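Rest of the complex left out; these chains stay put.
Order of writing sets the chain letters: A and B. Residues in each chain are counted from 1.
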C-alpha cells in the first residue's frame, strides 16, 4: 500500500478527488495511494500532523486524566491519573509491537471483496516492519501516521476507564485493556479506516475522525464494564460530589483544545479540509455546551460549570465523525442536538436504568457517538451545507450505512468486552475488596496520596 | 476559667474577633468545622443526580477566659455573631481546670 510510487493524489493537488475520498472516510482516503518516495513529503502537512499528534496525546495526559480525576473522590484521584498514564505507556508498546499492524496492514484487501482482511489487518507491519524514515502515508512520514494513530488507540481505552472508576483493580484493568486494544480496538479501526476492502469503508460509512472507532467503541465497552462491575459501594444512596471541579474544568478545556488535533488532524494535511474540520469542531462544541447550559438552566434553575463542560465534550464527540463532512450550520445543529440528547443520556438514562457508569463514559461518549454518527449521514448532504455524502449515496442510504457502522460496533464491542471482562474476572477478579474501596484506591492500590497536608 | 466553644457562621469571625478585643480578650483559636442542625443543608445537582449536602461550613472559635469576664464575653460573642436566622450557632461553655502558657510556664488566669 504505502509502497506505491504514485504521487498523483498527494496533498491538495488533486483537490476534487481528494475531497471525494475524504468525504467518504477521512483518514482512509490517504492510505490508498500513499507515495513512498521522499519527494512526496509536504513539510506543511507534516508540521500539522506532528502538532496534531502532540495535541491528541495531550488530550489523554493530562486532559482526560484531569477531567476524570476531578470527578472522583479525593481518595481515588491518583488511581484515575494512574490509569490514564499506564494506559498511555502500555498501549504504546502494544501498538508498535502488533496493534498498528492489526489496524493498518492492508495485505490481502481488495475493494468490494469481503474476507478476513476486511475485518482485521495482518502482521506484516508487526514491530513496525518497513516503517523507515522515508516511508510516507500520503504526504507525511509514516512514522508520524503511526504515532498519530497511536494517540487514538491510547485515548480510547482511557475513555472507558471513566465507567469503572473508583472500584476496579489496576491489574485487571491493565489486562482487560491489553486484550481489548488488540481484539476490539484494532479490528474496528481497521474496518473503518483500512481503505478499499475494509468492511465499513466499502459500505460507505462516514467516520472522519473516530465516532465509531473511538467514541461508540469506548462507550459501549464502558457500559458493559459498568454493568459487570456493579455499583460503587454506597451508590446511589450516599453520593459524594466531585472532589475538584476545578481540575475537571481544566481537563475539559484541554480536551477541547486538543480535539483540534483529533478532528482537524484527521485530514492528515494542513489544507481546506483541516480548516473546515477545525471550524465545525469549534462550532458544534460551543453549540452543545450552550445547549446543555440552557437545558440545565431551565430544568434545574441554575446553569452549572460541570454541565457546560460536559455539554462541550458531548459536542466534541458528536462532531467527530462529521467533522470532515458538514458545514458550520450543520455543526450548529449537531451541537444543539447532541447537547440535549447527551444531557438526557447522562442525567436520566443512567438513573432510570440503574447502572453506575461512574463518570458517564457511556452517557457522553456512547450516546454522543451514536448521535453524531447518525447525524453525519444527514448533515453531510450538500443541501444541508455539507461537503457531500459518500459516492452514490442519498441521505437515506447514507443513514443506513451509518446505522450499520454503529450497529456492528455496538454489537461486536459489547460481546467482546463482555467476554474479555468475564475472562479477566475469572482469572484475577475485576473488583477491589470492600475495605480497599473504602480506604480509597490511591492508598490501597498505589500506596500514595493525591494530596498530603502536613499535620 | 471557662472555655467558650463557639460554633458560628464563617462570616462572623471578624466581628467576634473585634468584640472580644474590645473586652480585652486577645487570644483565640479557630478551626473550620462542618455543622449539622436545624439549619438544613442543601441539594446540589451534578449531571442530574442530586447530592444532599447535609453539613454547613461553620467556624469553631475557642476562647478561654477568666470567670470574671465569661458572662460579658458570652454576650459580646452572641451579639457579634447573630444574624437572626437559623444556623447562627451555639456557644458551649466548658469548665477549665488549668491553663499553662508553654513559653513561660505561667499558669492560671495570668497564662490566658
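One rule holds for everything that comes next: a residue touches a chain if its C-beta (ideal position, glycine included) is under 8 Å from a C-beta of that chain, and two chains touch if they have at least 3 such contacts.
What you are looking at is a predicted structure, and each value in this text was computed from that prediction instead of being measured.
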Copies per chain type across the entire complex: A x3, B x3
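By our rule, only the chains that are shown with their structure count from here on.
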Distance from the mean Cα position of chain B to that of chain A, given in whole angstrom: 53
Listed in rising order, chain A residues that touch chain B in their complex are 236, 239-242, 300, 304, 306-307, 310, 343, 346-348, 350-351, 360, 363
For chain B, which residues count as touching chain A in their complex? 44-53
